[in-house]
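Heads up, one of the protein chains got dropped from this complex, but the rest are sitting where they should.
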Amino acid sequence: MSQWIQLFALEFAVVAIAALVLLWDAFAPRTGRAVGWITALLLGGVLAASFFVDGSGAAPHGVFVRDAWVVFHERLFLAAGILGVLGSIDWLAMRTPKRQAEYYALLLFSLAGMMLLAGARDWILLVVCFELMSMPLYVLCAYGKQDGPASEPKLAAEAGLKLFVTGAASSGLTLFGLALVVGMTGTSHIGPIVTGGPVGSGPAPLTIVGMLFVLAGFGFKVGAVPFHMWVPDTYQGAPTPFVAFLSVAPKAAGLATLAIVLLGGWSASSSVWLPALLVIAGASMVVGNFFALPQTDARRLLGYSGIAQIGYALLAIATQSRGGLAMTLFFVATYVFTNLGVFFVLHAAAEEGGGHTLARIAGLSKRSPWLGGALLVFLLSLAGIPFVAGFWAKLFVFMEAWNAGLVTLVVLGVALAVVGLYYYLTVARSTYMADGDRSTPVRTGFALGAAIVVCLFFVVGLGLWPKPLVEAANHAAAGIVSGR
Amino acid sequence: MSSLQSWAALAVLVPLAAALLCVVLPPLRRAGKPAAALCILASLVATAASIYLLTQHEAGAVTRTEVPWIVLGGKALASIGVNVDGVSVVMLLVVCVVALCVQVFSLAYMHDETPSSYGRYFTLHALFLFSMNTLVVAPNLLQLFAGWELVGLTSYLLIGFWFHKPSAARASVKAFWMTKLADMGFVFALLALFVATRGFDWNARLSTETATLVTALLFLAVVGKSAQFPLHVWLPDAMEGPTPVSALLHAATMVAAGVFLIVRADPLFAQAPATCEVMLWVGSITALFAACLALVQSDIKKVLAYSTCSQLGYMVAALGAGSAFAGFFHLGTHAFFKALLFLGAGSVIHAVHSNELADMGGLRRKMPVTTLTFGIGALSLAGVPGLAGFFSKDFVLAQLEGKAGWIPWTMLMATSFLTAFYMGRVLIKAFGGAESAKAHHAHESGGAMLLPLVVLAVPALAAGFLGGVLAEWSGAEYHVHLGLTPVVASCLAIAGLLGAVMVFGRGRAAPFAGVLESLDRASAVDRTWSGLYRHVLLGVSAVAGFVDRYFVDGLINAVGYTTIESGARVRRLQTGRIHDYAMAVVVGALLIALWGVLR
Amino acid sequence: MTLLFVLALVVTAIAAVMVVAAKNLVRAVMALALMLLGTAVLYALLEAPFLAGVQVLTYVGGVVTLMIFGVMVTRRHEGANAPAERIHGFRGLVVAAGMFALLAWAVVASDLERGATPIVKPETTRSLATALLDDHLVAFEVVSLLLLAALIGAVVLARRRDGRDEGSAILAAASREAIDAQQAPAGSAHGGDAR
Amino acid sequence: MSHLLAWIVAAPAIAAAVLLVLPASARLPIRVVSLIGAVVACAGSVLVALTYDRVAGGMQMPDDWALVPSLGIHLKLAVDGWGVALLLLTGVIIVTGVLASWGVEKRGKEFFLLLLVLVSGVFGVFVSQDLFVFFLFYEIAVLPMYLLIGIWGASHDVPKRGPFGFAWKRFAVGGKEYAAMKLTLMLLVGSAAILVAMFLLWKEAGGTSFDLAHLEQTKFSLATQNWAFPLLWLGFGTLAGVFPFHTWSPDGHASAPTAVSMLHAGVLMKLGAFGVMRVGMVLCPDAAANWAWLVGGVAVINVLYGALCAASQTDLKYIIAYSSVSHMGIVMLGAATLTTTGWNGAVYQMFAHGIMTGLFFALVGLVYERAHTRAIAKMGGFGHVMPAVACFFTLACLSSLGLPGTAGFVAEFLVFLGAAEGAHSWWAVPAVIGAVVTAVYVLRACKTIFWGPPPTGEFAHLTDARSTEWAAPIVLGAALILFGFWPRFLLDFIDVASHTFLARIAPFS
Partner (left out) sequence: MNLTHCLLLASFLFCVGVYGLLTRRQAVAVLLALELMMNAANLAFVAFAHFRGGPGQLFVVFALAITVAEVAIGLALVMLLYRRHDDTALDRASETQG
């Protein structure tokens, strides 16, 4: 039993918190921010604990392996979770005072799913964790949006449904693909594809179809191009604090899954999936940047920018090298903090400004310079301008990709970064140069303010001193891809 | 650094010090009088230094010291310093003396200026003296070029001294542009010289065609600076400046810099006979053309300006004929009597408050000293035997008779007649005849203005006799020979004067004046230059401006526009309907699987 | 044996097409039930008796009834004959046919029969259970979490604001409708006109 | 001082950090802190100039911090001959820039904060010896420039004409936001090209470290060089105003506030040229030799085309912006000659033109703050009301047309000599013609603005420079004359470095 505790200590803790919150709300319902703060503090405790109890080992039959890779992801998801909770405390207390606990519980379930996902080495566990992560997200997309103030269009159903239908279609594809793969290889362990075919020339056509269907399924969760259509509409419909979490954590988990499956398991038969991955990465970069150009709603713009960023991350995975994977982790880590920060600031400005369009958040830097400054730093990080984390992230990714020979994609990426800068600067232009019709400073709640400050700390800190995270990423990546 | 060089350096650096002091201490400059005193003191020191140099310098000796100015890779690419030899010593003296006289004259002439512009005037004078002296004592062509351009700058600033007058502003800019255009030749000459000899020394041995190239380019610069035929249009306009400035810069020293350059770079010009041929012809044409135009000018300063052009044509022709000393000797004498004429005109203008000859008349009774000194200058210019002009001009004509073809000789002979003729006209119109209204209450200028006139009258009279001494210093042979030319020349000079008395004595206009006047007004050369400037240069730049703003920049705007526009158009693909999203997922998976299998 | 297999196969296929092609939603749900039964029979034939049982219980029992409820609640105006129009019919057909062609070709091309090793040991329910609770215990626990999350999520979403349950909403809506029917003349209130 | 270079780079950044804490209303403390930051950096660069050992030459005062050791990126600082000259230039320009913008009222704190960040990036580039860190500092200048022009800039209306008129639908061409966006995006496209070339070189040098010394040792294949050099040339060239990609410069500088255009035209354009020479030509010597004809040809176009465009402008700031393009053409021409004279001339012209443009923009700022218009047609006779500004403006004009006795002459003459000596000696002809055209438009502007009858109406009571506004004209004017009369003070540094760098190319050209 002790071995189980050692392996799944953190996941147990997260689920325990979820249960605690639910029960507490059931028996002693109270409105206000207490529930949120309790969840955040407890999660903080778990994150702190993760630095002490670093047990590594494997579950029976190698179904779950806990190593540096998992620890890195656990800490990343916990951080994202804490910030996600902090960000939504104020909004929830205002919007649905009586039904806060369910929001946090579902969030924690999804978090638990992600943390387990990082260590899964067996298809069954992987799929189940993947679904555990996805299900709560469908619900949270529609949370509290069905009965908001009159000014806000009731897009609950729409946001939830768009995510749900594409999600369900993808999971259908994944399962069917998996059936073919598991059937042909005969084992549920995520390992190299043993070429069942007699002539041993390469995997049978059926296996190839299966593998690519599975890749398509995971592509959805990451928001890569053919499967990205849900992203902008859901970001616009769903509650913004949740969208901050949605835009970051599931993508990190999706990338982790891709790493486990493609680099960990199917690294030998890369000739099957690599071309597809490269096309998806390139297409994501192009579509993400070009669709973002004309956007006027900040959430949609950040949605498309997310798709473009994922294009860069997939490029790093396609390098198939340990350094490449390490830089993916670095990129994902910076992306997590940056995007959380951007959405939180946007949420604060929109709450006060009465809308998410660039016109409504105009003149933000005049009204509250610190908030405007924070937004500027986050935009810089997304655009890859020096001395914020994003600069290092983007350059390291391009470096490793170039080192692995993906020259054309790097050139495409570098060129599209310029297009990217244009729409990031349009946001900066509206906050700095346009003068909005309001002059009152934007009042962020204490929790939201704290979340923004934490994100700012990480983004600027990593920008000035990236070494620790680079080393941690290298150490973690060793778990999946051995060698250079 | 022997004492000679230190004195020469003194002559250069003291005016610079005075100018810098006035610039750095605005209160000193704004006070007016003190600044003037400082600058005149500097000129005195410079003149004393040049006189000392003259006495100490023994003939034929060349002492040169150079300080490395630009050092690249250990080797001195360019150096500045002082070079004392016969030519530079004499030129230094001429420049300093004339400058001193003009500055003393300006004390009175400019007294009704505000103190701050008074100070500015003298600061610029000090700066001019520094530039001219740098040019004169330059050890190599690069420093000579530096002095050359600085002189051009001071001429720009001094012509435009009364910058509130739009005409003065235009004239100063026109002068600077014309000389700058011509200086392009000087730069290319320096480059060619550097490529050939990795140095800027004028004693370099060059192959004939490089020598021709270098000398031709140098001559282009001389044509600009010394107002030779095509590029002379800026000199008459330069009269917008105060008269002492015209006297100093646009008569005696600055315009003579071109001739001095040819004298200085004589070893190079000796290696390029073709260029000398061209110089001969350009000089002759300029002399004749300018003399004709001088005849019809109504403004006394314009007459003298064209006369300067014409005399410079003489010097250039002399140098073209191969005798450097002839040109140099005429340059020296011309500097003195032309400065005298200009200052005389200045004194008249100061008294009559107008430049127009029509407003003057019968001034001999009211302004005896000015009339006398102006007369001496005029006669010397006309070439009346015995005066300085006669000796130097005839020596030039003698050289021509020997070496050049007869056409230039006849042209120059005609010019000497015309010179006497128009100078006679000026004498009669200004001083002879009945008193005009304005001349009625004119009165003789003060002592400060008359002293320089008298001082300058002396060399105008006596300079001719110094020919021998000068020749010996600059190592050329000179002898007053009484051949055919001097006789013919002096007859023409006297004939010219008498003709002027006859024609203008009885108030009749010059013969065929109509033709000449139309020649002046329709002076095609000036209009071609302004046409070139306005239509060609500004036209091309307007086209360039348009192309840059609406084509090169337009292209970049277009690229930006199309990217954003494509973004906007592609945006419609995101229909919002869930079926299309599901379709995208399924079709995406299908395509990937298909491609994976078919590969 | 093979006759039964072919029969089950045909029934399942036809039922599947019926699900998609049925004009009426309720009939579509019934077709789904039939298809699920067909699949259950196939499981039995493929020596997976436990799965057949589970299939019948959960799918036919649970999911189908859930679907019926879904249809009934949301389509109460039309009652039984809720129309189920189709859009992009042709495009959908092309994509589906393309997908089927690909899969069929892949199945045939991988000529699975050649290496058909004899069935070593049939999968008994006992071995299934041990695998479930021994090897994949972690997955089992996670599934329980998943179901809990789905439960909470469904309840949170579907609950009316502040706890008023669904039933009273239906009654109130029905009564309003009755009153309207009396005032407005015959005019068939077809489709969801905004209440 | 051990970490002198680090201090120079960090001083403005620290001042910016201090500004963060100051309240926005504290008008004087903000300005004083920024001035201290600028003065410390300038004093540091003067100290570097004094302590730099001219005889030994090469890289001196090295500093090294491991930034990301696993990827071989080190914050490696050292200064060579060129660096000394350009540090000095940046120091002088930032001090005068801060003093010139003493009167900025709107959001002063953010203005100085961005200005200091910008200048610390520029200092960083001149001293960093690691290509990655070089690129990092190079990119820092991108965003402050956008905000500085966008917020504090001034707009012009450019009528819609020509075949590409449709672009007016989406951009307010000539406006300050348009100018800021265009400048930022074009510079970023340039830096994208640099990044690709950087990777090319890094990969071929073994993909272990970005150290410039290490990259210089590796012998790059001609194929890589023929790819890397054009990319570096066009990348850095965009910032240096190379012909087809120069159009951001007129709009950018005309719309930017005084101190920003002083810093950008004065220093940042030199960054581009420094990049082309230091990274492009030194790392890819063969390609530099092969492509020299193109670089020189475009530079010649730059000189003549820039001068002609300047002559056609009616707005004072546009005239000076185009003159910067023309003078940068001379720098690139000097670089393209691949001769020691040419290179020395090029770097000296960087310095001289930096001072000149700084002085020009400072004076234009003074005129604009008083007359509130930049159309020279409206102005006239300002010499009467602001004699000092008129004098310094004339001095700047003289230096830009290359009058002996000013720094402009020394630089231009060296470049002409280099061109004459070099392979394509015909380049000298258009260059000199360019100088004459410069004389035309520069003096024409001076005549239209300062000469003529005293102004009446609204311009009658304009005043001359006041308190802090004197700093820029005096310091920069004196520098122009000092480095015109006695160039050896700077030229010895530059010459040492030019020889060492050119030795790599000499055997090939």
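Going by the order they are written in, the chains are A, B, C and D; count residues from 1 in each one.
Everything that follows uses one rule, which is that a residue touches a chain if its C-beta (ideal position, glycine included) is under 8 Å from a C-beta of that chain, and two chains touch if they have at least 3 such contacts.
This one's a predicted model, so the numbers in the text were calculated from it and none came from an experiment.
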* Asked: Which of the displayed chains are touched by the chain that has been omitted?
  -> A, B, C
* Structure fact -> Out of A:A169, A:V261 or A:A404, only one touches the absent chain, namely A:A169
* Write down which of A:M133, A:L155 or A:I193 is the residue touching the left-out chain. => A:L155
* To do: Touching the hidden chain in the full complex, which residues of subunit C are there? Just list them.
  => 1-2, 5, 9, 12-13, 16-17, 19-20, 25, 28-29, 32, 35-36, 39, 42-43, 45-48, 50-51, 54-55, 58-59, 62-63, 66-67, 69-71, 73-75, 82, 84-89, 91-93, 95-97, 99-100, 103-104, 107-108, 112-113, 116-117, 119-120, 123, 128, 131-132, 136, 139, 143, 146-147, 149-151, 153-158, 191-195
* Structure fact -> Interface residues of subunit A toward the undisplayed chain are 123-124, 127-128, 131, 135, 138-139, 142, 146, 153-162, 164-165, 168-169, 171-173, 175-176, 178-180, 182-188, 206, 232-233, 236-237, 300
* Residues of subunit B (touch criterion as defined above) contacting the omitted chain -> 571-572, 574-579, 582-583, 586
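The definition used in the following text is that only the chains that are shown with their structure count from here on.
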* Asked: CA centre of subunit A versus CA centre of subunit B: separation in Å?
  -> 78
* Chain centre separation in whole Å, for subunit D relative to subunit C (CA means) -> 70
* Structure fact -> Residues of subunit B that touch at least two other chains are 564, 586-587, 593, 597
* Of all residues in subunit C, the ones touching two or more other chains -> 102, 106
* **Footprint of subunit D on subunit A - complex, ascending** => 323, 365-366, 369, 376, 380, 385-387, 391-392, 395-396, 398-399, 402-403, 410-411, 414-415, 417-418, 421-422, 425, 428-429, 432-433, 466-467, 470-471, 474
* Structure fact -> Touching subunit A in the complex, subunit D uses residues 24, 66-71, 107, 110, 121, 132, 136-137, 139-140, 142-143, 146-147, 150-151, 177, 181, 184-185, 188-189, 192, 195-196, 199, 202-203, 207
* To do: Could you please specify the touching residues of subunit B with respect to subunit C in the complex?
  => 579, 583, 586-587, 590, 593-594, 597
